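A single protein chain has been omitted from the complex, and every remaining protein chain is retained in its original position.
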Amino acid sequence: MNGSTATLLISCPDQKGLVAKFANFIYANGGNIIHADHHTDFSAGLFLTRIEWQLEGFNLPPEMINPAFAAIAKPLDARWRLHFSEVIPRIAIWVTKQDHCLLDLLWRQQAGELPASIPLIISNHSQLKSIAEQFGIDFHHIPITKETKLEQEAKQLALLREYGIDLVVLAKYMQILSADFVQKFPNIINIHHSFLPAFAGANPYQRAYERGVKIIGATAHYATADLDEGPIIEQDVERISHRDTVADLIRKGKDLERVVLARAVRLHLQNRILVYSNKTVVFA
Amino acid sequence: MNGSTATLLISCPDQKGLVAKFANFIYANGGNIIHADHHTDFSAGLFLTRIEWQLEGFNLPPEMINPAFAAIAKPLDARWRLHFSEVIPRIAIWVTKQDHCLLDLLWRQQAGELPASIPLIISNHSQLKSIAEQFGIDFHHIPITKETKLEQEAKQLALLREYGIDLVVLAKYMQILSADFVQKFPNIINIHHSFLPAFAGANPYQRAYERGVKIIGATAHYATADLDEGPIIEQDVERISHRDTVADLIRKGKDLERVVLARAVRLHLQNRILVYSNKTVVFA
Amino acid sequence: MNGSTATLLISCPDQKGLVAKFANFIYANGGNIIHADHHTDFSAGLFLTRIEWQLEGFNLPPEMINPAFAAIAKPLDARWRLHFSEVIPRIAIWVTKQDHCLLDLLWRQQAGELPASIPLIISNHSQLKSIAEQFGIDFHHIPITKETKLEQEAKQLALLREYGIDLVVLAKYMQILSADFVQKFPNIINIHHSFLPAFAGANPYQRAYERGVKIIGATAHYATADLDEGPIIEQDVERISHRDTVADLIRKGKDLERVVLARAVRLHLQNRILVYSNKTVVFA
Partner (left out) sequence: MNGSTATLLISCPDQKGLVAKFANFIYANGGNIIHADHHTDFSAGLFLTRIEWQLEGFNLPPEMINPAFAAIAKPLDARWRLHFSEVIPRIAIWVTKQDHCLLDLLWRQQAGELPASIPLIISNHSQLKSIAEQFGIDFHHIPITKETKLEQEAKQLALLREYGIDLVVLAKYMQILSADFVQKFPNIINIHHSFLPAFAGANPYQRAYERGVKIIGATAHYATADLDEGPIIEQDVERISHRDTVADLIRKGKDLERVVLARAVRLHLQNRILVYSNKTVVFA
């Protein structure tokens, strides 16, 4: 509908005139802003903004936008990322044995909900290979043991580079990544099957059942070296009762997991998320 | 926290440079924007924005802001409203016999959640007079019959003028206002005890019960000449089951009504709502 | 976990001793009740109950349960249905062009969430044939025009009989069934893409957008001759904002539709739903 667009995600120390300066940059070059959203965290003294504009009629050629904007941004001590809607990100989905999040993401990608391609599926087990085949996606079975973890991570990293992957989605990948891996490939979204920070770690549904909570949840977050401690992107919840067994929690939780993960991936792909202080600003 | 602020609510035909022009107006005059949010309705070709900035350090005296902004806005064919945080709006609450929304609003005003004064309560019955007294608020009992409606509305209108009322909140006022009244005093928020457009009109809980819905709701909207057809500001819902009688729906609905109405009034008082095409844009 | 079970769904005029009488019937024959739930609608003078018990150790052979229970139920003027967990219901899914509800149901059936077989898919278009093939399910393309509707319904009915179908699920089947058809095959669950009774009929998302509602919903109900007027089984909702276009509502609505429909189908298959007065009692 909007043709090709460019999007700037900017964060910088708060000061007067930021909205004007950034908007002027677009306007002065003939651009039409179709989305602009700003947030000021007064306690952190930080200004964060997302600006998306149509490239049609914009006088700067795409390759000149970054250097031109740098002239404005650097004096403001700003950090920024520039995205073009025509550059389609490439996703690798990592799974173990459960198929619900994987299928959900593949369906949504086919339905046009996720502006990305999915050329690669990695699993530490082989059960979901047939799904990969059915969708015509390369599947790599990389088993993990405590002893082989680091060398297998090296293989995984090589695959990500070989396939030109921009984003890893851990769609119920039941392995912990090493701090080293996360540092080398920081664009990772994970789905955790609880309402974090409640029930971080293993077996959250079993523990939710034992604690007798009346609501369960799921959390999508960027992966960090500390398990389940990364910046939260999206959460949702579902009411339960004493009638629900652990199996019921797992079943109901699957619906939460796939919706929450899909929302988070979509927000990321639309460049709507800025991270600071281990939190996210979501310009939804 | 932010000291005195001014807020502009603007709508105008969409065109290039609007974010820049409006932000420049603030920046050029030394203002610090603390909130700016924009929305473009592409199908309507309309740009809508809310800009709030600190008056401290702003070089234009308050009385000059409007004429100065007009020089920018008129060529853009814009419509706008200017609000100052130091001008505390005056609310009249209208009730019939039910007290839950009234008490809720009064508690919230005392707790500092509603930036307004409440000098006037009007009712077509006398039951809630003691609440008015307890809070030290003038109470006017203006009974309505089919025959006296128009002349009583004239009295109501005179009271609104006498008390300098900016906003009327119909907090379960079980009377329909005439089209003439709504035209003369357009700032009216109503709470309807259903999830509009379902169950517009009378006895929504009874009808929800008979229809066997599994969720009930409440809707806060601006009052218009057509009953329950005004622009919706806020809605919320609550799950019910076959175990719930009509009395249970009414009881559960009360909690919805008071929360939904309070949110709508607060959003209005913070000048976060723009109306167009019988819809609202809520810059929350 | 519970082995083979039998389930009685009973409704009868309210009177003393019903819980005792029905429970005694199970106990006297050596049965172990694993679920019993009751509801009394005092205004309707109606008692409704669901009792499920283990067949292991039950002294009556399955074929004798119905006649034995009739001796108790008839004097009470009760209506009842008896189900055996070992009898797996057979579902026909009807679709038009949208695949999200179809895929979701097929996936859940494979995942063991729906205790049923799905031997038949009927569509008035041919687009979803490949999905049927992929899952190994017979697909019948039966186009509908105003002129051919009745004769095509005869074909549809013949197919339902040929395949021994117990339940029809209208998974976004965008055609209205004739009153005659609904009478001949009453076990039909439909998903409507709005929060009924709001936006019954065509184009609910477009109309929700135009009305400016802040929440959208979906409704699963039994189909009746009056479009969108049948007994509601399940509803759910999702918050939206002015930023959501009609396309966004459709996208968000899909997630509601598939979850709401799946819940309703599962409740039906577990024999948890009793209908009376165009309403449902859901013993969840």
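Labels A, B and C are assigned to the chains in the order they are written; within every chain, residues are numbered from 1.
Convention: a contact is a pair of C-beta atoms (placed from the backbone, for glycine too) under 8 Å apart; a residue touches a chain by one contact, two chains touch by 3 or more.
Remember, predicted model here, so these are calculated numbers, not experimental data.
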Note: the excluded chain touches shown chains A, B, C
Which of these, A:17, A:31 or A:217, touches the one chain of the complex that we don't see?
-> A:217
Quick one: which of A:196, A:223, A:250 or A:269 touches the chain that's been left out?
-> A:196
Would you write out the residues of subunit C that touch the absent chain, in ascending order?
-> 1-2, 16-21, 23-24, 26-28, 30-38, 40, 42, 239
For the chain that got dropped from the picture, name the residues of subunit A it touches.
-> 39, 41, 43, 195-199, 210-215, 217, 231-237, 241-243, 245, 277-282
Quickly run down the residues of subunit B that touch the omitted chain.
-> 99-100, 103, 107, 111, 113, 134, 243, 251, 255, 259, 284
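Throughout what follows, only the chains that are shown with their structure count from here on.
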Highest contact count belongs to chain pair B-C
Cα centroid separation between subunit A and subunit C, in whole Å?
-> 37
Between subunit C and subunit B, distance of the C-alpha-averaged centres to the nearest whole Å = 41
Among the residues of subunit B, which ones contact at least 2 other chains?
-> none
